[in-house]
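Got a structure for you, questions after.
Only one protein chain is missing; all other protein chains are in place.
Note that the chains are named A, B and C in the order they appear, and that numbering of residues resets to 1 at the start of each chain.
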């Protein structure tokens, strides 16, 4: 099942223009208002409101018992959140940067992902781990990684990535509602890059489904996270050259809504996948493999992936060389269109 | 570049029949004899010789300063090994089971993989992390995982997986020689499952290259680790039915020697990939994607993957349902052969 | 310069000598033998259950199993001191506590027999067996924080081994417990071994209890083979937690009389003499001697109780062995609360595989 969204439609009544990080903040405030079991924990999320201000004002509004600054320890943050979740709270934990999520890996893989399965449904783990991710803001080492694929390989976890203020709002509310653990990755390059009219109506957006941001019939561009911006820009450029590109925001990168991606590619016959994570072992490989395995006869050209490289994210002076740009996507699309 | 090996050839002079775990032990002893900088550390590797006896007798032979029982802390084991490596030692660290490698993830991702790159070559990280992995021995929870894909997604790490006593010996010696970090995963199901004649001649086997275990012309079976056994058995069964299957042991799953795999598949036109890790995000997806992207026209059938499922490894009563069996591979091969 | 403070050896709580004779006045509550009889009975049941489980493994009827032989006083004290509404966060050597909290023996066997359905089914809020060392400590402080946030009066009790004290998760949790003043009790089952690694190779400090000092946590040592001492310190610590007086760290000194698990052979790395000596200090013998000296227990009673235990265990084993396997597709059950349609392909792949195998 896929959802169609128009990125550029007009004004929602009573709404105001919000950035992605403001949308996150609004969703957190709403979830905490709706449900007293929702609590927040993380480093610097209290008085400081998080280093990106995603939790700004929430400790003042909901008190120190529900918005908790933890000691500096990510394994502890995850473990504590899991313990809280087993007792019926709905913790939303912030990992300050995705590059610092690794200490929490053991807790997420060996417990969060399995608690329900292990106990045959007796214990639940309704947990959201929020983390800003991705490059492009000239940050120091370890502050720009995109390692979503590591979590997508872990059965039992959902990995959700919003790419607009509205999807951030609607998907985060759904992630918090969800009775299972969700890794919610926020593209920090988009935190303040664009505004969208957004009303605080509590409307959820569905998980486990892609969003079709733009319809097209010549080819399908599949992406997620911050790269959606470059992908949309590339689609626009292609349109001016008479190529009609469908743009899919995968949004929930695990589990993958392949049915919708496949339906689009079976329609267009061509596909370019764009992500900023390293190429090998990236989620693009999964999508590409499943398309080719299941729709070989319908593919009019090989799938092309535009990705980061199999190197660490370089320090910021060179990060743009690593990150897919509009020109890279357009070039790949051209190559894809001109196949045979 | 690929290497051809004949799995069943006869006796090497002066050699004796060894199991895979004995081959690991022999390689460790040899490396320590050859190079005083090689040291071992891990849990229970000293007097106890490791829970699988991979380090049996080594503390007695090389002393407590070179074979070190650590406190129970995997992050520490990795961090300590990295610190040793920066000072010129060549630590070989054992993680008792791959299911317990996650605490070490931060050290491996943020340091081991990057130390050379970060310091522009000033510091090196000649480090081997050994860990038994995979299912099939009726072990408790967390003792049967195959999460090699997580490490294969990290640029700067090598991930090497032997699937026979001889390859264990030759690849481990190369891994220890290698000036960069190597994750060396030992298929514990094979630890004692088969013996091979092996002489302690110190002969290295190359990293970064696949091994062609069996030549064939109708299709290519690609696998690694314990699944190689079922894959070879399936190839034999297929041969009896007149299907000639080439069998490739990937061995170094990262970086991937795609040239050799591609060459084989371009010859046979058909490919089945077999691994026991979860399907989504598995290394099979990478291989499948790259084959389809680069050899679309030469593929006579879609690539098929025979893998574990997107669930945690079930407890051992049901692990065989999860693990690919000979029949599954044969069925996939049949499906692949009968395409169109 | 400041010296490392020495943990006062006299501060180790102990009442019964190895010979069952009190080394000092037993606490008032222990003048009543009833609770001690109950404790003895549970300890005996635990020991016999452990023996049976090891035997089942030896005959291929159970997977790897970690016996708690010699450490029964720790588990039984935790079980008896906990109230039903408290939260128990075990590691993997806690059959005694789990049994007291209502887990069915056949379920424990199912778990160690490789079947998810055996996951500990004590009180709904308790956590299941935890295999990744020390990770349960994070859950314990999380559960304690949940109680605190909701102003609930219960306590959380978390167990771990001596080896587990080396893992960062323990320190991190201890630190949070101290900083947030959480209603949690940590009980270290210091059985002197982490598989083959002896206590001295695990930590350079003379006691593990003093690990609490750096977290600002009240820390005590108790003779883990003395059920009176264990009941005393665990009850007191839980009381502190329930009355919001802060967390406690208890180091219970015991000895692992058996192998680490059935997959281990301890004779590879420790002297038979040491084990023999440790049998002199084991908790059942000690309590039996004390109870006998009080005229509250006899050989005949012991035989009767053992017979009773035997019957219970036999029945549980029967039920365990008669449990039919889960449905093949059970591995997909409870993976998510609601099955994501996006994963339907998995079910198709599974069905196809099963179809192939049935041929």
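Convention: a contact is a pair of C-beta atoms (placed from the backbone, for glycine too) under 8 Å apart; a residue touches a chain by one contact, two chains touch by 3 or more.
Please read these numbers as outputs of a predicted model, since none were measured by experiment.
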| item | value |
| --- | --- |
| Visible contact partners (per top-of-document touch definition) of the missing chain | A, B, C |
| Candidate in contact with the missing chain, chosen from B:66, B:204 or B:267 | B:66 |
| Touching the absent chain when the full complex is considered, from C:129, C:147 or C:220 | C:220 |
| Residues in chain B touching the chain absent from view | 1, 39, 65-66, 68, 70-71, 73, 75-76, 78-89, 91, 106-107, 110-111, 116-124, 155-156, 158, 178-180, 207-209, 252, 255-259 |
| Missing-partner contacts on chain C, residue numbers | 1-5, 7-8, 11, 13, 166-172, 175, 177-181, 201-206, 208-221, 233, 236 |
| Chain A, residues in touch with the chain not shown (by the definition above) | 43-44, 46-49, 51, 69, 71-76, 99-100, 102-103, 138-143, 279, 309-312, 314-319, 321-322, 325, 327-328, 331 |
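FYI, only the chains that are shown with their structure count from here on.
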| item | value |
| --- | --- |
| Between chain C and chain B, distance of the C-alpha-averaged centres to the nearest whole Å | 36 |
| Between chain B and chain A, distance of the C-alpha-averaged centres to the nearest whole Å | 32 |
| In chain A, residues with contacts to at least two other chains | 75, 106, 110, 117-118, 155-156, 255-256 |
| In chain C, residues with contacts to at least two other chains | 116, 131-132, 168-169, 335, 343 |
